[in-house]
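Below you'll find the structure I mean.
A protein chain is absent from this complex, but the other protein chains hold their places.
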Amino acid sequence: MAFLQDPTLIVEWLRQLLLGWGLSPALTSLALYVLGALALATGPLLWVIFLIWFERKAVARIQDRLGPNRVGKYGLLQPFADVLKLLTKEDIIPAKADKFLYWMAPILSLAGVLLLWPAVPLGKGIGGNVNVAVLYLVAVGTLSTFAILVAGWSANNKYALLGAFRTVAQMISYEVPIVLALLVPVLLARSMNLQAIVAAQDVWFVVAAPLPALIFFVASIAEVGRTPFDLLEAESEIIAGFHIEYSGMKFAMFFAGEFLHAFTVGVLGAVLFFGGWRGPGAEAYPILGLFYLWLKAFLLYFVIVWVRGTFPRVRIDHLLDFTWKFLTPLALVVLMATAVLDKALVRAGAWPRALGLLVVNAVIWLLAQRWLRKVEKRLEPPMVAQPGQYPVARYTPPEPQAAEGD
Amino acid sequence: MDSTWVFIGVFFALAPLLAAAPIVIGHYLGPSKPNPIKNDVYECGLKTVGDAWVRFKVQYYLFALVFLIFDVELVFLYPWAVAYDMLPTFAVLEGLLFIVMLLAALVYAWKREALDWYD
Amino acid sequence: MVTTFVFLLTAVVMLVAALIAVLKDNLVHAAMGLVVTLFGTAVLFVLMEAYFLAVAQVVIYVGAIAILIVFSIMLTRRVGAAWGAQTNPTWPFALLVAGLLTVLVTRMVRAWAPDQVLPAAAAVPADITARLGAALVDPNGYVVPFEVASVLLLAALIGAVYVAWGGRKAEKETHK
Partner (left out) sequence: MIPLSWYLVVAALLFGIGVYGVLARKNAVAILIGLELMFNAVLVNVLAFWRYLQPGETAGLVFAVVIFAVAAAEVAVGLALFIAVYRKFGSSDVDDINLLKW
């Protein structure tokens, strides 16, 4: 059982096997790469099927429903039934659609999420070891943005285009705090390599950088487009957003992409702020590291599901105000404070440094809270809850006006 | 060439194929009975009004614009953060000056109401 | 071998995409051609082992500049309207200039024959990104371009916002 201590032995064994079959060394390497890529890509894709069941069940329980419970024990086979149904649905392509782009959009959407995975370190010495991994994640994230823009455009439907515009405006707005928050772990670890960032977390970065972790988490939920930031699916407002003209398997790809992206956010959060694969015994047995990473990611993912089951949708102006006028300035201030303090405490040990940064983060958070209170007082009265009164006490319908144009 | 980048290259070739496979399978498994009404633009059962054209807000453009400026400046900061161990105090202050410039840009856009959503 | 193949494939794809970007009447397709070209450039950067610039290229060009361009095209277009000809009647002249320029530069490269003249390239140091970061804020290095770039971007933001958007009040007045 030596491979438990060194999983690269499996790769070596496979290489010898293929060479034994008489393949040339170059071709063997290529075959190994393809096999590795296939394993790394199909794993998450199959995992999504379970995630869909889990999320439906969890949200149902939060909302006091039963959730899927007919197909198989606890409804576990429900997602498979759904996949079968979606596979045999008619593939409707609108007559006026831009055919090529219409086909490309769902593929790009899912591929954009899958492509995040090669950068993720899965254990000591296994998984991604990309030297510019953090920026690579941001770069690949742009693919999803493009997929949405293309989807909205190609369907040739004004609601789809409108939904795409809104979604893209939201995604790029929330990308700014994400990129800012990602800078903090890079600064603390002095590396963009995720493997190095994990190695630097003798003290989890969530201790030294709780605010960036929170900003990253919240902004990522918005980037993925989950409740409470799911304006792209605002059925009551813009029918279904950018994917209104999509049906069958193409529609399912957008959805699979969203679910997988939510879980990937959990994985990235675990890697960047919660020590990644690190845990007792993970150095000696890398497979154990994979399990720790999975556990941390799943807990974070559960929080995302929990938020989805609990919060109502926010309004688009609040949504954009939240990122530009709260998260972004906050992230900038935290970044500056972290940079200064990190340089000042460069001689201190890991724990004093982390605790010092924690105190600074707490102070900034308290100041931000005070500032928020001040802003809150200036908001329109119906938006603020008065003691002994519901926040929706005085609702005055807005004056009728054109929906979108100016 | 770093072997991880070869792997990423292979992944870039494979991931779209894997994503496309279910769509193609579904395309051939499902029935295909197109008709003009089914393939028409779907607008909640209402007939398409006018020439299906809405003039969109400048707002969308403004958000993309501010995002562009921020994105470029933030990418500049990444090498600075990576090199943090090599930097003297003076260099750290220069980085902070750069961030202050970003804050100034944000404040301008904010005061100018370019970040407001309005109807 | 592999790098040569990847290079040739990338070069062909990006040049074809560039042709689409300048020839297609459908401007959204043209913009998509631009995106593919930008991606191809990033692949070339990876081949040159400029990894940081490769991802920066995707983040900045594909993620921000191309999105801004696509936004502008879609904002000023009727959904489903015909595109019409997008080329000037004087295009043969443009073709002549561009063709002459290309031929000239290509001949220059061939006359210089850098592959024979230059020694083999050295290896790229592993910590090149950190070195770049240090050089960008080094007073004896490139701190002036670094800070000037930030001022330039600030000025660009102010100018662009000022030109495109008059503020909420002014907007309301112009549309009455």
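As written, the chain order gives the labels A, B and C, with residue 1 at the start of each chain.
Quick note on the criterion: contacts are C-beta pairs under 8 Å (C-beta built on N, C-alpha and C of every residue); 3 or more make two chains touch, one makes a residue touch a chain.
Computed from a predicted structure; not experimentally measured.
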**OP:** Name every shown chain in contact with the chain that has been left out of the document.
**Re:** B, C
**OP:** For subunit B, enumerate the residues touching the unshown chain of the complex.
**Re:** 58, 61, 65, 68-69, 71-72, 75-76
Subject >> For subunit C, the residues touching the chain missing from this view >> reply: 3-4, 7, 11, 14-15, 18-19, 21-22, 27, 30-31, 34, 37-38, 41, 44-45, 47-50, 52-53, 56-57, 60-61, 64-65, 68-69, 72-73, 75-76, 85-88, 90-91, 93-95, 97-99, 101-102, 105-106, 109-110, 113-115, 118, 120-125, 128, 131-132, 135-136, 141-142, 145, 149, 152-153, 155-157, 159-161, 163-164
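Note that only the chains that are shown with their structure count from here on.
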**OP:** Work through the pairs of chains, note which ones touch, and then classify the graph as line, ring, star, complete or other.
**Re:** complete
Subject >> Central subunit by CA centre of mass proxy >> reply: B
Original post:
Counting C-beta pairs in contact, does A-B beat A-C or the other way around?
Top reply: A-B
Subject >> Distance-maximising chain from subunit A - centres being C-alpha averages >> reply: C
**OP:** Round to the nearest whole Å and give the separation of the Cα centres of subunit B and subunit C.
**Re:** 16
**OP:** Indicate the whole-number Å distance between the mean C-alpha point of subunit A and the mean C-alpha point of subunit C.
**Re:** 28
Subject >> Multi-chain contact sites of subunit C, meaning residues that touch two or more partners >> reply: 2, 51-52, 56, 59, 63-64, 67, 71, 74, 79-80, 129-130, 171
Subject >> Multi-partner residues of subunit B (at least 2 other chains) >> reply: 2, 5-6, 52-54, 56, 58, 60, 64, 66-67, 71, 75, 78, 81-84, 87, 92, 95, 102, 109, 116, 118
**OP:** Would you tell me which residues of subunit B are touching subunit C in their complex?
**Re:** 1-2, 5-6, 9, 51-54, 56, 58, 60-62, 64-69, 71-73, 75-76, 78-84, 86-87, 90-92, 94-95, 97-98, 101-102, 104-105, 108-109, 112-114, 116, 118
Original post:
In the complex of these two chains, what residues of subunit A are touching subunit B?
Top reply: 30, 33-34, 36-38, 40-42, 45, 86-96, 103, 106-111, 114-115, 117-118, 128-131, 134-135, 156-159, 162, 165, 168-169, 172-173, 175-176, 179-180, 183, 186-187, 190-192, 239, 244-245, 248-250, 252-253, 316-317, 320-321, 324-325, 328-329, 332, 335-336, 339-340, 342-343, 401, 404-406
Subject >> In the complex, subunit A residues that touch subunit C >> reply: 26, 96, 98, 101, 131-132, 135-136, 138-142, 145-146, 149-150, 153, 156-158, 161, 165, 168, 172, 175, 190, 192, 406
